[in-house]
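Heads up, one of the protein chains got dropped from this complex, but the rest are sitting where they should.
Presenting chain A:
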């Protein structure tokens, strides 16, 4: 059981494990169907396009476009209280899937929707690394 000041951790299950293993190795990945090539996130027990179970976690470029952002002024978990206000971004990866993440190193006034962003990796502990994004242009 986490202490009340901990941030929520990812729920790692057989489907999502590959994503978090890759993140720990500094690689961003999306689930890819080995039969039809569909790329999607979050992971799914079958391919949403062709229903195949033959899927893997394929590394992607880590590059994408900032589609939107929101700045939280309320802590829904105590673990985020010290971070307030904090930024969450919506990224459209160049490979297609959408990803929610955090945008590092910018203030809201500087954010331009449509900006190019790239993944960075923040090690939380030895088990868990969180992919985040920064503006790349």
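Here, contacts are C-beta pairs under 8 Å (C-beta built on N, C-alpha and C of every residue); 3 or more make two chains touch, one makes a residue touch a chain; residues count from 1.
Rule of thumb we're sticking to: contacts and distances are computed from a predicted model.
Visitor: Leaving aside the chains you can see, what is the UniProt protein name of the one that's missing? Options: "Tryptophan synthase alpha chain", "Thiolase family protein", "ABC transporter ATP-binding protein" or "Fe-S cluster assembly protein SufD".
Guide: When "Tryptophan synthase alpha chain", "Thiolase family protein", "ABC transporter ATP-binding protein" or "Fe-S cluster assembly protein SufD" are compared with UniProt, the left-out chain turns out to be "Thiolase family protein".
Visitor: Among A:17, A:71 or A:116, which residue is in touch with the absent chain?
Guide: Considering the complete complex, A:71 is the one touching the chain left out.
Visitor: Provide the residue numbers of chain A that touch the chain removed from this figure.
Guide: Where chain A meets the chain not shown: residues 7-11, 16, 42, 48, 67-74, 76-77, 80, 83, 85-86, 88, 90, 98, 100-102, 108, 113-114, 128, 130, 132.
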